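Here the complex is missing one protein chain, while the rest keep their positions.
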Amino acid sequence: MNLTPEERVEILERQLHDQGHVDPDTIDAHITAIEEATEDGTGPSTALGAKVVARAWNDPQFRARLLDDAVAAVAEYASQAVPLAVLADTEAVHHVIVCTLCSCYPSGLLGNPPAWYKSFEYRSRVVREPRAVLAEFGMELPEDMALHVHDSTAEQRYLVLPMRPAGTQGWSEERLAALVTRDSMVGTGWPLSH
Amino acid sequence: MNLTPEERVEILERQLHDQGHVDPDTIDAHITAIEEATEDGTGPSTALGAKVVARAWNDPQFRARLLDDAVAAVAEYASQAVPLAVLADTEAVHHVIVCTLCSCYPSGLLGNPPAWYKSFEYRSRVVREPRAVLAEFGMELPEDMALHVHDSTAEQRYLVLPMRPAGTQGWSEERLAALVTRDSMVGTGWPLSH
Amino acid sequence: MSTRRAIDEIVTLRAVDGVHDLGGMHGFGAVPIETGEPLFHAPWEGRVWALLGAVMPATTIDRFRWTIEQMPPAEYLTSGYYARWLWAIERLANEQGLLTGSAEPAPIARPKPSSRPATARWQRGERVRVLNRVSAGHTRVPRYLRRHVGTVERAAFSWPPPAESAATGRYGNAEVVYTVAFAAADVFGPDHDHTLTADLGESDLEDSVT
Partner (left out) sequence: MSTRRAIDEIVTLRAVDGVHDLGGMHGFGAVPIETGEPLFHAPWEGRVWALLGAVMPATTIDRFRWTIEQMPPAEYLTSGYYARWLWAIERLANEQGLLTGSAEPAPIARPKPSSRPATARWQRGERVRVLNRVSAGHTRVPRYLRRHVGTVERAAFSWPPPAESAATGRYGNAEVVYTVAFAAADVFGPDHDHTLTADLGESDLEDSVT
């Protein structure tokens, strides 16, 4: 009577199929599509987010639009189903995002969240002891840098715009994008240094 | 590696015995003693609590002492290791006790608590929806009776002194004690009617 | 059944203080950081992810979240992410009649992300208090912020309140949602120096008199 999740999905999919609500081939195609998009950046994925960040580093007008109205600014890359806010890191403030109540994530831009973002450990702890959590990610913040933790409690999603690494003047967007990690857009990491 | 509680107790008892801290025969004797005391009322048990309640019904001076300083009043029955307060039900107010943080119970007077008292269900719900919980015990409170729920958050334990059932004038303490149920001293039941 | 009636029934069933409300809770250990993480950790996770599409057209994301929150607490804490999704999809498929009937329920209308609200009750810098809305059925106010005073950063966007859309499976009228900043020192004690922000609906806030 205690079925595994695997057995339960099978039963559910069969029932939905019997009533004509899902087609296994369509399910397969959806899974393949998200796997490919994640891999090659054709859909919402870390690569897409990195492209947006790199552009903001190189294009002050895009950066201004991104901070003012992120949904409109990223529309040319991906249309958003929910509000989006971009949080710009500075020398004085670092931003981190979380969703304590479930696992809201800027997936319209970054794709599916990593397991740690959805974990009870991250959700419970990062609002209370963010410096300890960041240390587990290998981040140590300068003493005089303020730390802002953003709990995604409503439909607005957050993306962190990290600071541009030093010594990258004149770099192309493509070259810059390679420095932008997923964690740096969530706030649990810095961009790679060049 | 995932031992059952039964296996873990065995290991723990063996280790404590190996170092000379416990003697299995003494453990056996303790268990037998509490089982007997519970059965025949020689130690803290429902029977002892019922005796105290019946006396309070018949003896106004004892009742007054019980409400004023319960530890002193019950000393002739059982000495208490922690503070004790007795809550007298009236036509206007009914009292219920709980310990939301662990399972504090007037065990110095009533013996070990029943499993429901220690359950997550009782602990979480009775402070929030006491009327719904009492209904599960078969209790329906008159509309105009106030309900006081006492959370045993410190070392003080609570015992409810229920109202004396009607039509028991002139009854002996012994006869009255037979009407006093465990639940009526916790607030989740009425005394038996005669 | 009227919307109000539906909300009332759900409030009776179950309200807001669930184990899912994890912010600030102790007892959880180190964050499990995985390198080279796959998109799905097992094929069945991918199928759960895809099956969400069968139930979402006829309901709201808030009702999906609220359904997950109905999991018994011990089950919630011992289930993984996609197992919790599966639990909700099973129930939503059942309530939409998808398991026993072939008629597709009508897709619902959805809000679109808008620009900043034109008018708002509170402006940047104003102090607001989080209401103790403990009977809301479903809420997106985390428990750790309840009754605390914060500072409005901005009137961020407009969106239908989650309590109603969780109760009815339909989106109601939008309200202004504010990004509010709180001092972690107030919330979690004086040894905390960070700032916390949350996005809170107008109906979850009141003027602060302090």
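A, B and C are the chain letters, set down in written order, and residue numbers restart from 1 in every chain.
Simple rule for what comes next: contacts are C-beta pairs under 8 Å (C-beta built on N, C-alpha and C of every residue); 3 or more make two chains touch, one makes a residue touch a chain.
What you see is a predicted model; the values in this text were computed from it and never measured.
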Query raised in the report: Looking at the whole complex, which of B:Asp40, B:Glu76, B:Glu155 or B:Glu174 touches the chain that is not displayed?
Result: B:Glu155
Query raised in the report: Quick one: which of C:Gly18, C:Gly46, C:Pro113 or C:Gly201 touches the chain that's been left out?
Result: C:Gly18
Report summary line: Only one of B:Tyr122, B:Trp171 or B:Trp190 touches the unshown chain, namely B:Tyr122
Report summary line: Of the candidates C:Pro38, C:Pro57 or C:Pro72, the residue in contact with the absent chain is C:Pro72
**Report entry** Residues belonging to chain C that touch the chain removed from view
**Finding:** 14-19, 24-29, 69-74, 76-78, 132-135, 143-144, 147, 186-191
Query raised in the report: Mind pulling the chain B residues that touch the left-out chain?
Result: 5-6, 8-10, 12-13, 15-16, 19-22, 27, 30-31, 34-35, 38, 69, 71-72, 80-85, 98, 100-103, 112, 114-116, 118-125, 127-131, 133, 136-137, 146-156
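Here is the rule we go by: only the chains that are shown with their structure count from here on.
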Report task. Sort the other chains by how far their Cα centres are from that of chain A and give me the top one. Result -> B
**Report entry** Euclidean distance of C-alpha centroids - chain A vs chain C, Å
**Finding:** 18
Requested in this report: Enumerate the residues of chain B that touch no fewer than two other chains.
Outcome: none
